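What follows is a short report on a single structure.
Taken from a larger complex, these chains appear in their original positions, while the remainder are omitted.
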Amino acid sequence: MSQTILKYTIEDLESLRSKVPLVHNITNYVVMNNTANALLAIGASPIMAHAIEEVEEMVTICSATVINIGTLSEPWIQSMEKAAKKAVSLGKPLVLDPVGAGASNIRNAAIRRILDAGNPSIVRGNASEILSTLSSSGKTKGVDATDSSESAVETGKSLSKVTGGVVVISGATDYILKGTDSAQISNGDVLMTKVTGLGCTASALCGAFAAVQKDQFRAATSAMAVMGIAGELAKSKTSSPGSFQVAFLDALYELNADTIKQRLNAK
Amino acid sequence: MSQTILKYTIEDLESLRSKVPLVHNITNYVVMNNTANALLAIGASPIMAHAIEEVEEMVTICSATVINIGTLSEPWIQSMEKAAKKAVSLGKPLVLDPVGAGASNIRNAAIRRILDAGNPSIVRGNASEILSTLSSSGKTKGVDATDSSESAVETGKSLSKVTGGVVVISGATDYILKGTDSAQISNGDVLMTKVTGLGCTASALCGAFAAVQKDQFRAATSAMAVMGIAGELAKSKTSSPGSFQVAFLDALYELNADTIKQRLNAK
C-alpha cells in the first residue's frame, strides 16, 4: 500500500504540474490569499469567484470546484448551492471544506443545503467538523461527539456512505476514506496548527489533485501526502509560525519525487 | 508602576498561553489573515465570523469579541451591533477598533450605533480615531482636533467616561486610560507603521488578553506591552516591511518572560 501511494503521489504531482488545472474556489476571506498562493505554488491555476451570477460559468471553465464555508453569509451559501449543483451536473470534482461545522446553526444549515445541492466527491475537515457534517446531513441519528481517531474513522465512513464520495479527516494522522477503502498519511508537523488556514489549503490541494486524477480517493491521498511533506520541509527551515507560512509555500513549490520518497509516511 | 506592569504582563501572557481562549473577530477583509495568525502566534484561538445569523452564537462560545470597522458595509454594521449587544448582555469583554473614524459619515454612524448597542470594555485606536470616536458618540461637543499626545490623552479620558471602559491610544507611546488610571508603553518601532493592520492586530491582542484577564485595564496594558516588544524583536531581525511582518508573527510566538523583562519600557 505504502509503495502504491508513493508511486501515485509522484505521478499525480507530475500530472498536476504539467496540466496546470484551473481550480475554482468559493472560499473564506481569511485564507483566500494563502489558498491562491498554495495552488500556484503546487502548480495549479486558482480562480476565486463567488458572485451568484458567475459561479456556473466558473465551474464550467474550471477542472474542479472547492467550497469552503469559513466566513459564510446567506448570499454566499446560495452561490455555493448553485456551484455544487452545477459541478455535479457536469460530473466535475467538488470538494467541500465544512469549516467550523457545529459551531452555529447557519453553518449546519449551509452544509445540509450544499449536500442537498450536490454530493461532494471529497469532503475534508478535522474530526469534529466531519462529525458535525454527518449530523447536518440529516441522514443520521444519535451521533456521539468524540475526538478519538478510531471513532472519527467510523464517522468518516458513515459520511462517505451518505455522500458516496471520499472523506478526509485531518489530524496528526490523516485518514482518507471511501466505502471500504482507507489510507493513512502520518506526515506533517504540529506547527501547522499555528498557521491559520492550512486546513483550507489542504482542501484546495484536494481540488487541484482531483482536477487531474479522476480517482478521487487517490487524488485526496496524494493531496494529503503533499501537504504533510511540505509541512515537514517547512519545519526543517523554521520553528516559528510566521516564517513557517512562508517556508510552507516555498516547500510546495520545491517538493519533488526525491523529497516525497524520503519522507512519505503512508499506509 | 513599571514593576507591576512587568509582573502583570508576564503573568497574563502565561495565562493566555495556558487557557488558549477563543476570540471572536468581526474584522476587516484586509487584516483577517494576519489577525488570525497573530492570535494563533500569541497563543489564542481565533474565530472570524460576521453573518448576522451566527454572531450571537459566536459571542456566546467565545471568551471575547473584537469589532473592527475597517471595511464596513451596512450588513456588517448590523452584525456588529448585534454582537456588541450580546457581548455586553453576557458580561463578556468587547473590544472596538474604530478604524478610519472621521473619514466618512458611515464610519461615524457605525461607531455611534455600536456604542449605543453596547459599551466596549476596550476601545483602541490612534489619536485621530479616538477623537472621532468621542465625537461620534454624540456625548460631547466642541472637540478640537489635535495630534499632540497630551490632548489625545484628555480626549481618551473623556471617551473612557462615555463608555465606562478602557481607552487605548496607540502611537510612539501607547496610552492606556480608564477613569483616573493611566499607563504608558513606549516600546515598538516606527517600521510597524509600514505594515498594514498592525493596529488591528493590537486590538485583537487586547481581545485575547481581555479574554483571560478580567481587569480590562490590566489586560489592555499587557496587550500593548506585548505588541511593542514583539515589534522591537522583529526590528532586530530586519529593517524592511515584508520580512518585518513575518518576523513580527515569529516574535509573538517566541516572546517570553526574559524578553519582556529585557525590553519593557512602561510607566
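Chains: A and B, in written order; residue numbering restarts at 1 for each.
As a convention for this text, contacts are C-beta pairs under 8 Å (C-beta built on N, C-alpha and C of every residue); 3 or more make two chains touch, one makes a residue touch a chain.
Only a predicted model underlies this, so the values are computations on that prediction, with no experimental measurement involved.
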Number of identical chains in the entire complex, 2 depicted
3
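The rule is short, and it goes like this: only the chains that are shown with their structure count from here on.
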Quick check: in the complex, which residue numbers of chain A touch chain B?
28-31, 33-34, 70-74, 100, 103-107, 193-197, 238, 240-243, 245-246
How about chain B: which of its residues touch chain A in the complex?
29, 32-33, 36-37, 40-41, 46-54, 57-58, 61, 75, 245-251, 253-254
